[in-house]
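Note that this complex is displayed minus one protein chain, with the remaining chains in position.
Let's turn to chain A:
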Amino acid sequence: MATHHDHDLPVGEIPKPQTKAIWKTFIILVVVTAIEFAFAFAMDAGTARNAIFIILTIVKAFYIVAEFMHLKHETKALIWCIILPMALVAWLMVALISEGSYYFESITNYFN
């Protein structure tokens, strides 16, 4: 490996770390998780609480993907390549959950 030393950066030229944005994102993630727990104990289960959970989850997902995975700073085309298929998955989820409710309705109301 000694032959490679001419490619190395001179010692002492390592710039200072720029970690402010990273820790900011970390604090946001921790706070949002704490809020989720607060809702889990302070609020009764129901559609409203579930909606709050899903919205807060999407907020967390946004910060992880945009900041940690750096997607926010990629080209627009790449961003859409990732987001559009996932939007379709979310749609499938909504469709199949209502399908599950319908199935439950059917077996409880029509076959008893």
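Keep in mind that, in the parts below, a residue touches a chain if its C-beta (ideal position, glycine included) is under 8 Å from a C-beta of that chain, and two chains touch if they have at least 3 such contacts; residues count from 1.
What we mean here is this: contacts and distances are computed from a predicted model.
J.: For the complex's missing chain, which UniProt name, "ABC transporter permease", "Cytochrome c oxidase subunit 3", "Aconitase" or "Glutamyl-tRNA(Gln) amidotransferase subunit A"?
T.: Record says "Cytochrome c oxidase subunit 3".
J.: In the complete complex, which positions of chain A touch the hidden chain?
T.: That gives, for chain A, the contact residues 1, 3-4, 7-9, 14-15, 17-19, 22-23, 25-26, 29-30, 33, 36-37, 40-41, 44-45, 50, 53-54, 56-57, 60-61, 64-65, 67-69, 74-75, 77-78, 81-82, 85-86, 89, 92-93, 96-101, 103-104, 107-108.
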